[in-house]
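What follows is a structure written as structure tokens; I'll ask about it next.
In this view, the complex is presented without one of its protein chains, the others remaining in place.
Entry: chain A
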Amino acid sequence: MKLQQLSLFLENRPGRLGAPLETIAKAGINILTLSLADTAQFGILRLIVREWDKAKQVLEDAGWVVNLTEVVAVDVLDRPGGLAEALAVLEGAGLNIEYMYAFSVRRGDKAILIFRFEDPDRAIAVLLEKGLHVVDGDELLSVVSA
């Protein structure tokens, strides 16, 4: 049920984002979605790719420090209030969201969000119990490639 997310450390200066993306592109790996968190001084690039183990390898070979984190994909209704309802469930269950970002593709009338929880397994259990739809990794990847 969990997705593997790659995180990379980047210095916050011109041209730094392009370099790792080029490394991945050269290896023929397509980026499904990404998010960038930054301060004035450095940034953290988070990537979801299909062949995460290969991507991790090529990035590390190119000298990047790469972390692997388990994240959870949840689809919510793509209409006003859709996300707010999902968040209300999470908050109600006392689940701590470290950060979140949206997936770049929609699935029918659903938007897909990526959540980084402190405890992803417990989060999944709660989400399922509350009737939210957790998108399985394979399922997600088949959606994007379709």
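To be clear about the criterion, contacts are C-beta pairs under 8 Å (C-beta built on N, C-alpha and C of every residue); 3 or more make two chains touch, one makes a residue touch a chain; residues count from 1.
By our rule, contacts and distances are computed from a predicted model.
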Per UniProt, the name of the complex member that is left out, chosen from "Phenylacetate-coenzyme A ligase", "3-methylaspartate ammonia-lyase", "Anti-sigma-W factor RsiW" or "[Fe-Fe] hydrogenase large subunit C-terminal domain-containing protein": "Phenylacetate-coenzyme A ligase"
Touching residues (missing chain, whole complex) on chain A: 5, 7, 9-11, 16, 37, 39, 41-42, 44, 46, 63-67, 69, 98-99, 116
